[in-house]
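In this view, the complex is presented without one of its protein chains, the others remaining in place.
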Amino acid sequence: MNSSWAREVAAILGKELRVELRGRVGLYSTLVFAVGAVTALGIASIRGEPSPSLAAGLLWVALLFACVVGLARTFLSEEEQGTADLLRLLANPGPVFWGKAVFNMLLLIAVALFVVPLFVLFVKVEVVAPFLLISGVLCGCAGLAAVVSMCGALASRAQGRGLLMGVISLPLLLPVLAAGITALRGAFGDPSAESWSAVASLGGMAVAFSSLGPYLYAAVWKQ
Amino acid sequence: MMLSVTGLGKRFGPRWVFRGIEFCLPAGEALVVTGANGAGKSTLLRILAGLEVASAGEVVHHAHLGYVSPELSLYSQLTGIEHLEFARNLRGLPANSDETLLESVGLSDAQNVRVSAYSTGMKARLRLALAIQCEPGILLLDEPGASLDEEGRSLVERVLDEQRSRGVVVLATNDPAERRFGDCELKLGA
Partner (left out) sequence: MIYRIFLLLAGIGVTALYVWAPGAKGFPQEESAKILFFHVPPAMLCTLFYLWGAVMAIRYLMSKDLRFDVRSVAAIEVGTLLCVLATVTGMVFAKVQWGAFWEWDPRQTSIFIQLLIYAAYFALRYSFPTPVRSAAYSSAYAIFAALTAPFLIFILPRLNLWPSSHAGANQAVVGGGLDPTYRTIFYTTLVVILLCFAWAYKVRVREGEEGLLKEVSDGLATGGSDSPDPGVVRPVRLRDRD
């Protein structure tokens, strides 16, 4: 990567952060959604703690819905507000994709920082391997953000983009989700889970999806 | 030759908006594009700017592009100066030219105001500033005078004069006052 790429990625990321900090719509709505989901899960587990496997699944479902709702905005809002043309005139597709994907990752990690402790508190699940939990959540968030960014980029110019966003991202997120569940099963005390290889494959997916993203986005950029 | 176009056509479904358009613009020339509503003036400019794909023909140019259109939306959360800073970083231009540029389009007082509080005319000035920031070889103006006051129109005139010493201008308009800036005229839908 050369310096002009880095400069452009930084410019896009800076713009996203600035717009987000002023509007706070994305962070706020994602957070409210995730907290609502965790509360529902907490109520569901009043009468008994879920197994490590179920707890891992529940946590990812909460994060998954939050990110489909909140993260797609980064790409969709450019089209909705009509600023996509300005971006196309000024920027190159690769840096735009990466700037937005990095922003999405930061946003999701910020949400996870709040939601994961809340989940542990509400659902009363025991964390036996905290470091595994942290690395699993970080790599998983990177994977989720990469896939959701790609889907946002692909759905942004379609008719009914909000709906389509959910339709295309959920199936593509299932492999990430499956690996994420295995990673967190170990963290919640299931010794049979191959959690570290799951963390590795989460990292692999995040790298694979986010390195293909710029090329695919470039291919549809000016269509 | 700064800008050359051969056999350019655009259709939506089976309907051709225009087709067979050909021209070459040497440096210093201004082309005025006229035509009734729906004749494809804006579409032609969008194709020249690379925002839309032509159905036939091709556009060849080797210069920076500046594009101004009332349809071009700005980020309502950002201020005027932040727009220029964002564009400058993306274009890789040297720093510290933003204030002077805003001053030249008459937005000095509003440089730290968010665009959501800008009037239509102020937005038009900011778009103009964004387009000329990179000192483009080709300037594409879609209805530049629309929604501008007397002072704004003389600003457009000044920009047009500057641009002709730097490269070419393509101007889409039906305003007779703006039409006289053209060295040649392309009539669409005739």
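The chains carry the letters A and B, assigned in the order they are written, with residues numbered from 1 in each.
The working rule: contacts are C-beta pairs under 8 Å (C-beta built on N, C-alpha and C of every residue); 3 or more make two chains touch, one makes a residue touch a chain.
Just so you know, these numbers come straight off a predicted model, no measurement behind them.
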Among A:L31, A:L154 or A:A187, residue touching the chain not depicted: A:L154
Absent-chain contact - pick from A:L54, A:A129 or A:I168: A:I168
Chain not shown, touching residues in chain A: 150, 154-155, 157-161, 164, 167-168, 170-172, 174-175, 178-179, 181-182, 192-194, 197-198, 201, 204-205, 208-209, 212, 216-217, 219-220, 223
Those residues of chain B which, in the complete complex, touch the missing chain: 7, 11-16, 18-23, 28-29, 31-32, 53, 55, 180, 182-188
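Definition applied: only the chains that are shown with their structure count from here on.
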Length of the line joining the C-alpha centres of chain A and chain B, rounded to whole Å: 38
Complex interface listing, chain B residues touching chain A: 49-51, 53, 65, 67, 71-78, 82, 86-87, 89-92, 114, 130
Footprint of chain B on chain A - complex, ascending: 4, 7-8, 10-12, 14-15, 18-19, 22-23, 81-83, 85-86, 88-91, 95, 222-223
